[in-house]
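As you look at this complex, bear in mind that one protein chain is not there, while each of the others sits in place.
Let's turn to subunit A:
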Amino acid sequence: MWKWLHPYANPEVSYHFAGKLIPWFKYLTILLLSIGLVWVLLFVPADYQQGNSFRIFYIHVPTAILSLSIYSTMAVIAFCGLVWQLKLADASVAAIAPVGAVFTAIALITGAAWGRPTWGVWWIWDARLTSELILLFLYLGVIALHSSFSDKSQGGKAASILTLVGVINIPIIKYSVEWWNTLHQGQTVTKLGAPSMASEMYWPFLVCFFGFVCFLGWIISLRFRTEVLSRNAMRPWVKSVAELSEKK
């Protein structure tokens, strides 16, 4: 059943596969994000209560949702890597972690900028904000562990274990606004049932969201390729790739 996946465990095959994905992700990112951002900055109506400061929603919410999805993806990869001892899994986790850290940081910073005019504070230690900050530290820990061993496979193993331990934080972040009293509002789009926003505000959100998804795919494919190259530098196929790119 999983036979079709097996060739991709080969670094050379997945290197070229990622190369084929890059242009798709790149042009979709440029298309969706330019449509989405122009739409939300110029055409979407202001919120009845928050006015224009609500527009930061379209960057804050996609990056915050994706910071959780990136982490979950990383955890699944780390899990498979630990059980099946895949070398490529280490390369993928190493490629993904910094991107996740940046998305988490963007979510925290845009959240602070949004909190100041609406709530009245930049930061408050409520459950949602604190658990998201812990997520940032988890990402930083994974990055640090990867580079703190001279043996890359050992560093990858340590980082994978940390990734799996940290996965406990994901449901805590997601449900923090339901389990506890928080200043942060409840879920608008990720809950079951209809999103609690007007449809002319929801459609541009979807465009921005998928724009950010493609952006992620683009950056992660690029990073994955460099990770694979640096981990296989001694292999003949990498040499032929290098020679080919020199000829061009």
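As a working rule, a contact is a pair of C-beta atoms (placed from the backbone, for glycine too) under 8 Å apart; a residue touches a chain by one contact, two chains touch by 3 or more; residues count from 1.
Please note the rule applied: contacts and distances are computed from a predicted model.
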Legend entry - From "Acetyl-CoA C-acetyltransferase", "Beta-ketoacyl-[acyl-carrier-protein] synthase III", "Cytochrome c-type biogenesis protein CcmE" or "ABC transporter ATP-binding protein", the hidden chain's UniProt protein name: "Cytochrome c-type biogenesis protein CcmE"
Legend entry - Contact with the hidden chain (one of A:Ser34, A:Ser72 or A:Gln185): A:Gln185
Legend entry - For subunit A, residues in touch with the removed chain: 45-50, 54, 57, 79, 82-84, 117-121, 124-127, 164-165, 167-168, 172, 179-183, 185-188, 196-198, 200-201
